[in-house]
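This structure is in structure tokens; I'll ask about it shortly.
Here the complex is missing a single protein chain, while all its other protein chains stay put.
A, B and C are the chain letters, set down in written order, and residue numbers restart from 1 in every chain.
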Amino acid sequence: MIKVGIIGGAGYTAGELLRVLAGHPETDVAFVHSTSNAGNSIDSVHKDLVGDIEGDFTDQLNFDVDVLFICSGHGHSRTFVEGNDIPAGVKIIDLSNEYRLKADADGFVYGLPELNLGAIKKATKIANPGCFATAIQLGILPLAANGELNEDVHVNAITGSTGAGQNPSKTSHFSWRNNNVSIYKAFSHQHLGEINQSIQQLQSDYGHEVKFLPVRGNFPRGIFASLYTKCTLSEEEVIEMYREFYKDAAFVHVLDYAPDMKQVVNTNKCLIHVEKHGDTVLVTSCIDNLVKGASGQAVQNMNLMFGLDQKTGLQLKSVGF
Amino acid sequence: MIKVGIIGGAGYTAGELLRVLAGHPETDVAFVHSTSNAGNSIDSVHKDLVGDIEGDFTDQLNFDVDVLFICSGHGHSRTFVEGNDIPAGVKIIDLSNEYRLKADADGFVYGLPELNLGAIKKATKIANPGCFATAIQLGILPLAANGELNEDVHVNAITGSTGAGQNPSKTSHFSWRNNNVSIYKAFSHQHLGEINQSIQQLQSDYGHEVKFLPVRGNFPRGIFASLYTKCTLSEEEVIEMYREFYKDAAFVHVLDYAPDMKQVVNTNKCLIHVEKHGDTVLVTSCIDNLVKGASGQAVQNMNLMFGLDQKTGLQLKSVGF
Amino acid sequence: MIKVGIIGGAGYTAGELLRVLAGHPETDVAFVHSTSNAGNSIDSVHKDLVGDIEGDFTDQLNFDVDVLFICSGHGHSRTFVEGNDIPAGVKIIDLSNEYRLKADADGFVYGLPELNLGAIKKATKIANPGCFATAIQLGILPLAANGELNEDVHVNAITGSTGAGQNPSKTSHFSWRNNNVSIYKAFSHQHLGEINQSIQQLQSDYGHEVKFLPVRGNFPRGIFASLYTKCTLSEEEVIEMYREFYKDAAFVHVLDYAPDMKQVVNTNKCLIHVEKHGDTVLVTSCIDNLVKGASGQAVQNMNLMFGLDQKTGLQLKSVGF
Partner (left out) sequence: MIKVGIIGGAGYTAGELLRVLAGHPETDVAFVHSTSNAGNSIDSVHKDLVGDIEGDFTDQLNFDVDVLFICSGHGHSRTFVEGNDIPAGVKIIDLSNEYRLKADADGFVYGLPELNLGAIKKATKIANPGCFATAIQLGILPLAANGELNEDVHVNAITGSTGAGQNPSKTSHFSWRNNNVSIYKAFSHQHLGEINQSIQQLQSDYGHEVKFLPVRGNFPRGIFASLYTKCTLSEEEVIEMYREFYKDAAFVHVLDYAPDMKQVVNTNKCLIHVEKHGDTVLVTSCIDNLVKGASGQAVQNMNLMFGLDQKTGLQLKSVGF
């Protein structure tokens, strides 16, 4: 059994990690660290876990584990890693954005299995990708891998409210968000850094822009991304390229129809559809932002690091409705 | 034109009041008072009012008005009324719960037009009813008026999130409230005081209980209440009693089918349906909590106090969907 | 491995059954029968199952299985059972309402494990309970088991849209149902038969009424039920009675706070809370209507019939949000 420690245990991504690990056959959760909730039972915060998990949050650190998941949120991970004497044998999976860019990586491997499978298997430290970044990269990367990105890529992606975390705010207020839509961080979302980095890794001559409009949706879970760019290949060639790229992927499915977002909610899947319209290739990509976009992908990375089948503990029952 | 001043102008009920008054042909809004937002434009807070209203919030009081609406919230109205030297000629409509009970009324008339029409017309100070209290009373009062309440009344009423105000909180967080249901303040909601007071006003020998379960719904606007009690009258007799009671009511409609809540959203209407099942009479009652349950009813009271037709400015376009 | 056949495979309960069985370690789905969809791939109808299940619907029956789940819907099960020569060794789990009442049972055991555990273990044919019936019985039965039902029980339960099946209709239209609430079948819902039957099984002298108001909610999954009745026991005594009644239950949790519905969505759990208010005991009970209210409970029954741990394949990841 893999002994797991979780840092920053009271937030959304930690909750989702605990939901996934509750059904994982090869892990034991050794401790769930939280300063704000130390002493409270875990299921008093993540209330749907009642009956699935015992025990309390602790403010005591314990490095007698095999892997640490750091769910402290952006701005806290590096402080934690550098401020503690974590034994070399303890693997680390960080869910923040602090080690994703190569310039900051300090030995962390960017944990997108469809891009870096071999490196992840050998890694001891993983920077888990962002949610938008995952949906968008899985939609673009087959083109980049084949050197077929030649123009700007136009991306519109709408996300659920859990993407904004659990702090109550104006834009997470139910009365505001219900039946509402808005955009934010137009063309400047922080995930563009990792997206562009991965494109460069596969197609270093790409000199155009990923133009990304993030949208706030009125649902709690899910990301639905549409991406298009000019492309000289035929529809059949592009589809074949995508099928080839994902032929060994455990969770990515290339469909022959455009998906709807709810097909992936509560799963680690990414559904992809490709179609040509004139000289334009249109890709649809959707994931659950908390699973494939965060904690599910973190477990997928853990599975790879420990030599398990990628799907171990990740064949989750979809919610469907 | 009636010169209107609004106290506590940045909250939900003040916003709704401004929405209604924007289309009212006989009022001028002289000032909107807010300490927290003084100097900000009104449509920077109530953003859907862009183009409908000019001007800024002010922290300056101005009693050169015909009527003051106090929207400061529970716990602030009495402080305001007693702490300021409001001229006797200024009528007051208070939307808090502080003057609703006779013991605390200090000359305020309980502003439920279907109960106190004559008194409201002559009143200078109105305590505007609570939202749940309005839906429930309109469902019960015809029975009380006819001395036909003889047993406990069982009430379940589900309310929209705007009923809880605009402060972000756990139970107003979109991620939590979406697709969720919960109860609170079982059998002890503060509106029971005014409900029981009105029953006593009509049927002073009623010695049983109104058992009221408030429910949090996953919608922003509306209250849907079901009420039942034992009753020896026939269905036809009860229906006739309700029709008679509401024959001059401007906004209450007794339907011959059970309403669904969305029929009243964004209107000042209350829809009522009555049916008998064995010895039990079941009443369904629904309103928009922000309109008939708060600011629309406040304007209805204003209309009555100033001798206008009750419907003036209140024939609001329903949203339907 | 248990060989499973599914009849009526294209509806909601069959889809949910397939979702659950996709992660069940001891079953193989031998065939999924559907006349309307014969020849179509299963994941073309239950689209979230892409990648989880292979194969097509068939219109060929095959009784070389260990268990048949009949998901054909009310009005079709008996026709199927009586019209086919099902071998005696094939266990049957019927999800319709046709065999739930003892008068119609024909050897079917009512499959509520918290009530009939021993009988289910020995059964070859199970009538799987209704969704409302499950939530309400689990809230009432501990009182009945202790002879403590002495007055009418007042029940209000709100259900998700999946409870009405997948046929498009007025009340399942998104434009109508979004942000809406309505009641239906007041005091006359068909599940009252099985509820009363179970009460009589435990407390045969109960001579009062379960007064049940079903409510349509604006969410797809879940049932949230509140139940209350007069009770002379103290709060501590009632809570203790509930804890005792459910001490061996695999999926029922008696909480020390009132649950919210989303805690159980996508799980087989039932969360129960008990509180006293004066002489009234109030019980809250919530389930996922498609899981514990239908297909999850069917699998729980299958587990029991085949000597497996009740939880096998049913430790489902909750959706949380």
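The rule is short, and it goes like this: a residue touches a chain if its C-beta (ideal position, glycine included) is under 8 Å from a C-beta of that chain, and two chains touch if they have at least 3 such contacts.
Not measured: the values here are computed from a predicted model.
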Among the options B:52, B:209 or B:237, the absent chain makes contact with B:52
Which of A:12, A:57, A:224 or A:245 touches the missing chain? It is A:224
Had the left-out chain been drawn, it would touch subunit B at residues 12, 15-16, 19-20, 22-23, 46-52, 160-162, 178-179, 220-221, 251, 253, 255, 259-260, 262-267, 269, 271, 290, 315-321
Residues of subunit A touching the missing chain are 154, 156, 158, 175-176, 178-184, 186-188, 211, 213, 215, 217-222, 224, 226, 228, 258-262, 265, 275, 277-278, 280, 282, 284, 286, 321
Missing-chain contacts mapped onto subunit C = 12, 160-162, 166, 168-170, 172-179, 218-220
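Note that only the chains that are shown with their structure count from here on.
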Copy pair subunit A, subunit C: interface residue numbering same or different (half cut) | same
From the Cα centroids, identify the chain that ends up most central relative to all protein Cα atoms.
-> C
Cα-centroid distance, subunit B relative to subunit C, in whole angstrom | 39
Which subunit C residues touch at least two other chains?
-> 178-179, 220-221, 259-260, 262, 265, 321
